[in-house]
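Reviewing the structure listed below.
The other protein chains are all here in position, but one chain of the complex has been omitted.
Chain nomenclature is as follows: A, B and C, assigned in order of appearance, with residue numbering initiated at 1 for each chain independently.
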Amino acid sequence: MIDQIIFYTLAFIIVAMSLMVILARNAVRSALYLISALLGFAALYIRLQAELLAGVQILVYVGGIMVLFLFVIMLVSVRTMEHQARQTRQWKAAVVIALGVAAELIYLIVRGGSIFVTKQPPDALLTKSQNTQVVGEALYSTYLLPFEIASVLLLVAMIGAVVLAKKKI
Amino acid sequence: MNILVNYVVIPLVKIVVIVAILSGGIAYLTLMERKVIARLQHRLGPMRVGWHGILQPIADGLKFIIKEDIIPIKADRFVFTIAPGISLVPAFIVFSVIPFGPPDSLWGTGGYVTDVNIALLFAVAVSSVGVLGVILGGWASNSKYPLLGALRSSAQMVSYEVAMGFGIIGVLLVANSLSLVEIVEKQRSMGVWFFFVQPIAFLIYYFCGMAETNRLPFDLPEAETELVGGFHTEYSGFRFSLFFIAEYANMITVSSLAVTLFFGGWLRPFSSVAALSFLDIIPPPLWFVIKVLIFLYIFIWVRGTLPRFRFDQLMRIGWKVFLPVAMANVMVTGAILLKFL
Amino acid sequence: MEHDIFGAIDEKTVLDANQVVINMGPQHPSTHGVLRVKLTLDGERVIDTDCIIGYLHRGTEKIVENRPYAAGVPYFDRTDYVAAVSNNLGYVECVEKMLGVEVPPRVQYIRTMMTEFQRIASHLLWLGTHALDIGAMTVFLYAFREREEILKLFEALFGARLTIHAFRIGGLWQDLPVGFLDACRRFSDTIGEHINEYEGLLTNNRIWLERTRDIGVISAQDAIDLGLTGPVLRGSGVNYDVRKARPYSAYADFDFDIPLGVHGDTYDRYLVRIEEMRQSNRIIQQCITRMPTGPIRAKAPRVIKPPVGEYYHSVEGPKGELGYYIVSEGKTSPYRVRIRPPTFINLQALKKLVKGHLVADVVAIIGTLDIVLGEIDR
Partner (left out) sequence: MITTNHYLVLAAIVFTIGVIGVLTRRNILIIFMSIELILNSVNINLVAFSYLLKNVVGQVFAIFVITVAAAEAAIGLGIIIALFRNKETIQADEIDLLKW
């Protein structure tokens, strides 16, 4: 019961905020709604016993990426464009196609859901205070190569961003 | 029924108590700041409201509430209105994971609202949300000085967060846990405060904490003599006071985390030395408060002494001094732990 | 870029993605009054500055042209209102020069002493506000503590604290009150320690050094070309001080040094002013010990009608060469009075000094120029 209340509340928040992201007139408002949605995601992760991920989500997404977004939004003063049309010309077709895809996805999930063992919510995935450790172990043993690649990716992105944004180096 | 009591009633009571204490503490922190700064400057500070200005915070609070709440006509009303809240709420939320007393205190419910296994990450992550309030407030004012302040703060807070995070990792390596309660327990079982194990990490954490809370010498986002108050230039009355409270709450957060991570939280000094057990006459939460007060005093002391950095100098120190030193600290700590333990 | 007199911001600059035009002042805590600086910024870097002045214009020069000579003195309290004594001295001595009046030595000594007190007071105010602009708030209150003592001395001798009307043409309003010299001695014995206190907070402070070193550098040649005077000029190493170059009052009698800077940056100007306070104190001490006795008024005519001609007299104010150019037609009021305001001319250097620096440096540079808008706008 509590489970359901929590899930549906969070789901409602996430969906509503996601909708607001794409409907808002102003990019800053959009960012604000996206932040709310991201916090909702973080709460869901806690619900799914991925505490580390929840923390990372808030730290990296809300405290980092969204700050970057707001920074850029402020730099490219978007207010001047508030009065122009929000949508591109092909928006009706886009919505129809996207909804079609969604219907298909949901149909498949519901029909194919029985493939998954969905009878019981399993016991605690991992006992308290070990989630971080287990994720860390996986990252540094089995997934060491992807981890290193990710770090290189970040380095490349950093250099790329500097090169792109800097007028003269 | 038991669940209801354990997971709703008891935490709720604790939350109410902590929020009440914190609000009062913040109010009197402003008085403490004014008094301490005044003493540093051969002044008396507030003297009129009550005995030696003891009721000054109440008068200030009242003034903030009854002042007109001005919203500039060109401002983005919605964002402008909620920005102080965004800044304030995370500052308070962090206290949900900070332990004020040992787990067996308070009739076995623990001297904290909750002990989560990612408490430290949670604290750092949530306090990083507060910067959004500053940025949005500066943007929504639709005025140039606040915008400059917002730009400064977004750059400053993001970069100091990185160094701060690396500083904390040093503690994590030693403590082997993200739970703040366990970190303190570890300091008890090791018989030494982590400050003596990780002095560099502490210094980095504390300086970055000063930067994160926009205090001198890092108060560039609000620099009143440059940016006329920075992001809160256009704010007045109650909304301004929310930003103000958030800043002071953040000061308490940084001090509390510093105490918890580096100075043994609620532990008395030399908790492993039995000969000093007479110190136990002071209850653990009080030890915690005493230590926090010392750090708050240092905040104020620094403000009374130092000039302000310039923006490029600030960024240079963050990226070129604190971050490399913090990283080196992590590596050296890791190497020592691997070699000897 | 042309701008109209009200400094209206033209649209193109606003739309340029990289540049922001920002108004610093006239209501800004660090523009020391009502200076308005229009900054063109690229991020936080200053590309261009425009000073817009005149918010405090009261037409002092024109008013004085319609007053008797003696009635002109109080108006000059209000030009550089933090250094009223120096302003009075310049005007009074200029008129005395026109009349050919020789004032008694006691008057000269008192005038010199009070002017040096005024220099210390003015520098203290500068130090306090300059430090506050850079963020060191405690120095501000320390400096004001000592300035208060000086203002008390002024009150005892002149009857007022800020706009003093210190001197009269031909002498003084009253002789030194009883115990005044002792009070002066007490002050002058302690000020040295207090100056050490300020220096302890600032001179070797890393942040202070970072904020002031190599900020707003001006070379000796540029400083001369711009006509800068006072500590701003001496900070660049040019040895020019009216007190030494063209001694007036009793300055020829005293021993004092002119501190000089080397690099011409904000830090050097800071050091120069700090040292000037010490030197002023030296002069004060010499004044106290060698204070002559005698009359406090010269024989000046009751109705002042200087002979026809043009006269210029300048003194070393706290902020630079403070000159008075008076044209007389032989009537009871001057035909033309023109002040050479040191800060008005020093302010010209702002554009040059600020270029390429950050917004925070603009504040430091305005502070280091030690401007007073009462004098700039007159």
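By definition in this document, a contact is a pair of C-beta atoms (placed from the backbone, for glycine too) under 8 Å apart; a residue touches a chain by one contact, two chains touch by 3 or more.
Predicted model, so just to flag it, every value in this text is computed and none were measured.
> In terms of residues, what is the contact footprint of the unshown chain on subunit A?
Output for subunit A: 3-4, 7, 11, 14-15, 18-19, 21-22, 24, 27, 30-31, 34, 37-38, 41, 44-45, 48-50, 52-53, 56-57, 60-61, 64-65, 68-69, 71-73, 75-76, 78, 81, 84-91, 94-95, 97-99, 101-102, 105-106, 109-110, 113, 116-118, 121-122, 125-126, 131, 134-135, 138-139, 142-143, 146, 150, 153-154, 156-158, 160-165, 167.
Rule of thumb we're sticking to: only the chains that are shown with their structure count from here on.
> Using mean Cα positions as chain centres, tell me which chain lies farthest from subunit B.
The chain lying farthest from subunit B is C.
> So, comparing each chain's Cα centre against the centre of all protein Cα atoms, which one is closest?
So the chain sitting closest to the middle is B.
> Using mean C-alpha positions as chain centres, tell me how far subunit A is from subunit B in Å, no decimals.
Centres of subunit A and subunit B (C-alpha means) sit 28 Å apart.
> When the C-alpha atoms of subunit A and subunit C are each averaged to a single point, how far apart are the two points in Å?
61
> Show me the residue ranges of subunit B that touch subunit A in the complex, using the header's touch definition.
76, 78-79, 116-118, 121-122, 124-126, 128-129, 131-132, 135-136, 139-140, 142, 147, 150-151, 154-155, 157-158, 161, 165, 177-179, 182
> Can you tell me which positions in subunit B touch subunit C when the two form their complex?
Touching subunit C: residues 37, 40-43, 144-145, 148, 152, 216-217, 219-220, 223-228, 303-313 of subunit B.
> What residues on subunit C touch subunit B, complex-wise?
Per the stated touch rule, the residues are 20, 22-23, 28-30, 44, 131-138, 141-142, 145, 201-202, 205, 207-208, 210-211, 358-361, 363.
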